[in-house]
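Only one protein chain is missing from this complex, and each of the others stays in its spot.
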Amino acid sequence: MFEKYLNSWSLLPVICFIFFIAPVVIVISSLFGDYSDNWSHLYNYVLGSYIKNSIYLVAGVLILVSIIGVSTAWLVTNYDFFCKNILEWALILPLAVPPYILAYTFTGLFDTYGTANNLVRDIFNLSNEFTLFPKVRNVPGAIIVFSFTLYPYVYLVSRMAFINQSRSILESGRTLGLNRLEVFYRLAVPMIRPAVIAGLMLVAMETLSDFGAVDHFAISTFTTGIFRTWYGMYDIHTAKQLASLLLIIAIMFIIAEKYSRKNADYSFAGSVFRQFDPLKLKGYKNFLAFLFCFFPIFIGFILPILELSYWAFNYKLDFFNERFITTAWNSFYLAIISAFMCTCLAIIINFSVRYKSNNVLKFLSSFLTVGYAVPGIILAIGVMQLLTFLDASFVGKYLNFLLTGSLIGLILAYIIKSYALASSTIESGYQRVNIRLDDVAKSLKSSGWSLLSSVHLPLLKTSFLTSVLLVVSEVIKELPATLILRPFNFDTLAVYTYIFAAEERMYDAAAPSISIVMIGLLPIIILTRMIRTSRPARRD
Amino acid sequence: MTILEIKNLNHYYIKGKPVLNNIDIDLEEGEILSILGPSGCGKTTLLRIIAGLEKEKNGIIQINNRIVSDHFHTLPTEKRDVGLVVQERALFPHMSIIKNVMFGIKFNKAKKQEIAMNLLRLFEVDKYAHNFPNEISSGEQQRVAIARAMAPNPKILLMDEPFGTLDHSLTHQLRIETKKVLKDNKITAIIVSHDFDDAISMSDRVIVIEEGIIKQQGTAKDITNIVREKSLDFSSISEKS
Partner (left out) sequence: MNIKSISIALIFSFISSMVFANEVNVYTSRHYDSDAELYSSFTADTGIKVNIISGKGKALMERLKSEGPNSPADVFITVDAGNLWKVQKDGMFQSISSSVVESVVPTNLRGPNDEWVAIAKRSRVMYYNPLTVSADEMENLAYEHLSDAKWIGRIAIRSSGNMYNQSLVASLISNNGVADTEAWAHRFVGNFARKPEGNDRAQIMAVANGEADIAIANSYYIGLMLSGKKGDEQRAAARKVNLHFPSQAGRGAHINVSGIGLMKNSPNKANAIKFIEFLLSDKAQEHIVNNTYEYPLSANVAPSDLIAQFGTGFKEDQTSVTDYGKFNPEAVKLMDRVGWQ
């Protein structure tokens, strides 16, 4: 019996894993091919600005996202203020808004003749040349767009970490002479650093891999460079090599992050909690705290919804027909299936790493994690090549159907693309499960599946649901891989939006965009409910 | 000189169910006071109120002849000059041992290091200065926690069940060590405990609190005698939480 588990828990995850990393490896393998003349062109003229812009963009986004995500999380866990209970969950709403949709909204609002500038001109009766708002189609504009749609990743992990933070440590800080603000930035924040960094990694990877928003703003980043090389120079091989560079940078970051916290065990001393009541804020502080938490929700969620609704109601309402229901259903069930599969994969892998100290798997898993940093379409090509290989070698011959053009490819791409989200959530969940529990469980003759299902899974319930939530909202927004891998006559909401938005037909794109947000909202609301009720009661 | 003066302190979470009732305490410089009582008697709350981590419903607290809390105003924890040691030790997990101890000291870096090293040496944990808290035993962690609390040279050291989670022989040894350090350095301290031995062996004076009311007070010797004379049943007091 024991032998069987030993084998299955060490070997099986590795085998199933190879299947999942194959597409990533296919992309990276381009590095071992020839290097075309286009490289000298890239190097001489554009690579520098691609790298420069990407660095500015990512750095700016990371700074802004840390500020927004961490401080709002701190406010809602430690203070009581106007509407706090609503803001606490509303702060994750921007997750439902893809960056490219916020980018479209921004240009629609703040371009010289956008809604906002027109409104100002109308109200104050100003001349046509007057523009109040600064231009947004630039790096700072993109930083704002990414930050206000991606900060929830940092907010979620920070909030969870703050909730689990030992109160007595923070109180010790007070007795050692720190005021509340100092406790925040000298103790509370450094102590949750690993969680914040994990969140920031996700943000950085998503920012790097995004094409829609930066393309709309016409900023040359590494990703737009990849597409320019492919679409414009017809050189997909060099494009893949560029993408591989991106991947390798991401892998290096992930490995560096894993080793950076080797020494200090941050989960230490977090076992005894003392719930202390959030401090009630009064007067202007109450208002400021409200404003500070409301602002990101306003920019990242309310503003795009308002603008999109304005467009939708003015121009196109015939969208909500039978076809819409099919499309929405497609988006919805694909997202749910992928999210469950992705989360289960993350649990199995993390369990195997923990249970069997499977270091091979631990190393390999960083390769799957970087799937998140690959532009979706490049990843999709890797998936397609894997599927056509499988089709040609045996599936097509013996099973009488093709994997290419089936939903399997799509789901595979979604899983690889969002594995980082699931894995980081499950990993941080596991960090809070005391390893002693495993020892006790083993002594009680619970091992393998039984350990996983009767001990770990109940304890990981919150993480499980959070992971499903994150992957669902990611998959619903996912576009490039969907476009290229989908079966005939198969539409998702993101495809709908794209079809119009690619032509900048924003009025037509408005209705499907709102639906993406709304459908994305549904699981967010349901799952936050479940997460809230599933949180174990803490002792005094 | 009186270091701590508490007058007529009252506290409750739910009206009509007092947690602390008309508490008066005076504490002289260099004195070590034990507050003894069963769990839930309000002793930890009292400590947290002294530290400023909770605000009492009414009463006056003076530290070093300065009112730190009364009806009109209350000084935040960080301005009260108190040190706190808790049962769970609460070391900063992301800092090395020496960094933990240096944390509260307000001098230049070299001086900070010197003070911290001296304290670590005092508690015989100096060889772990550059380790992280998770790398040392719980007894060593508790020593570091006390050293950290003493480092900024607070007016009072507040200790909440400092040896609560340690094993018996270790507790015994640590009591002797700690008392020696406190006495040698003339440190004023309050030790909150549910353990009779803790209270008697560590302190000059003992206060017994039950249901938020001071039931007994006197020197350690007095209390021991009272216990003997009245055959007070301390089993209820010593009952483990």
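Odds and ends about this structure:
Here the chain labels run A and B in written order, and each chain numbers its own residues starting at 1.
What we mean here is this: contacts are C-beta pairs under 8 Å (C-beta built on N, C-alpha and C of every residue); 3 or more make two chains touch, one makes a residue touch a chain.
These figures come from a predicted structure and were not determined experimentally.
With respect to the full assembly, the chain omitted from this view is in touch with A. The chain not shown here is touched by just one of A:88, A:171, A:235 or A:427, and that residue is A:235. Note that of A:14, A:341 or A:402, the residue touching the chain absent from this view is A:402.
When you scan A:181, A:218 or A:256 for touch with the missing chain, the hit is A:218. In the full complex, subunit A touches the hidden chain at residues 38, 41, 45-46, 107, 111-113, 128-129, 137, 215, 217-218, 220, 224, 227-228, 230-236, 314-315, 333, 336-337, 377, 380-381, 384-385, 388, 391-392, 396, 400-402, 404-408, 480, 483-490, 495, 499, 502-505, 507.
Here is the rule we use: only the chains that are shown with their structure count from here on.
The touching residues of subunit A, counted against subunit B in their complex, run 166, 168-169, 171-180, 182, 187, 190-191, 193, 263-272, 276. On subunit B, the positions that touch subunit A within their shared complex are 51-53, 76-78, 80, 82-84, 86-95, 103-104, 106, 132-134, 148-149, 151-152, 154, 158.
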